[in-house]
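A single protein chain has been removed from this complex, and every other one stays in its place.
This part shows subunit A:
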Amino acid sequence: MVCAQVETSPRRCWQKVLYERQPFPDNYVDQRFLEELRKNIHARQYQYWNVVFESGAVVQQLCSVCVFVVTWWYMDAGVLSPQGLFGAALLTSLLGYVLFDAIDAGVGRRESGRTRWADLKSMLVFTAFTYGFSPVLKTLTESISTDTIYAMSAFMLLGHLIFFDYGANAAIVSSTLSLNMAIFASVCLASRLPRSLHAFAMVTFAMQIFALWPMLQKKLKARTPCCYVGVTVLFALVALMGLASVSSVGAVLFASLLLSISCLCPYCLIRLQQLKDNIHGPWDEAEIKEDLSRFLM
């Protein structure tokens, strides 16, 4: 239509190309320019309960850290015996191991091609190394001030929470770093415990709660969402109760934190999503959609 108008005039129709010489200045555009403007093409519409369900991962991880710290507290106070903790951890691990295979009826195991012998070997390596190093761990930080250790552990656990893979596709996510930070924190805290057996039990427990438990959670979430919700709520309640037995103020604060993450934050997200105003058009820089990773190999 625009061209039709232009044809009546003696001038030629403007084309958006640079390879032809045209009687227009370089920065000239005509009325068709803004026709290609698009808004919010990538913006997703969230459902409230879906977001709440997804925030379960964050809640779970917060609760894991909380449970770990509370357990360490009990161990340090001498309320919990290392044998008891190790036994309970062993039982829950076995339960979880059976559950892990039962959920998808062994499909995941067959796909990954991992044998039970490899699992046993890993388990043996964990226990043997932790047991062997526990006397070293015990005396490792003797001369370092307790406050330094606490600060370091807090810093490392925070890092663990920040870098944890919650399912988002972001550059900051690094499950390796997150797990390593958690192990570092657990070793630091374990070295404060009174005996080397305590340290051993503590590090094994940390391994279970920070490495094995998220794996089970992921599978639960993918296969049986209802079960996952139930487990999450239960776990959060356990963590809260544990924390309440140590410090009631802390429990209240932690509960409000969990609530705000699981209920308030999704609400805010959905409200703010409506205000989104992304514009797209031909001025956008080119985006490579194809997967180029095969060229990099």
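The working rule: a residue touches a chain if its C-beta (ideal position, glycine included) is under 8 Å from a C-beta of that chain, and two chains touch if they have at least 3 such contacts; residues count from 1.
What we mean here is this: contacts and distances are computed from a predicted model.
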>> Can you match the unshown chain of the complex to its UniProt protein name from these: "Phosphatidylinositol N-acetylglucosaminyltransferase subunit Q", "NADH-ubiquinone oxidoreductase chain 5", "Autophagy-related protein 13" or "Ribosomal RNA-processing protein 43"?
In response: "Phosphatidylinositol N-acetylglucosaminyltransferase subunit Q"
> Of the residues listed, A:M75, A:C188 or A:L220, which one is in contact with the missing chain?
Replying inline: A:C188
>> If I consider the whole complex, including the chain that's not displayed, which of A:A57, A:A89, A:L157 or A:L179 touches that chain?
In response: A:L179
> Just one of A:V29, A:L99, A:V136 or A:L269 touches the chain that is missing; which is it?
Replying inline: A:V136
> Pick from A:A88, A:I103, A:A211 or A:V229: which residue touches the chain that isn't shown?
Replying inline: A:A211
>> Touching residues of subunit A against the unshown chain: what are they?
In response: 122, 125-126, 129-130, 133, 136-137, 139-145, 174-177, 179-180, 183-184, 187-188, 203, 207, 211
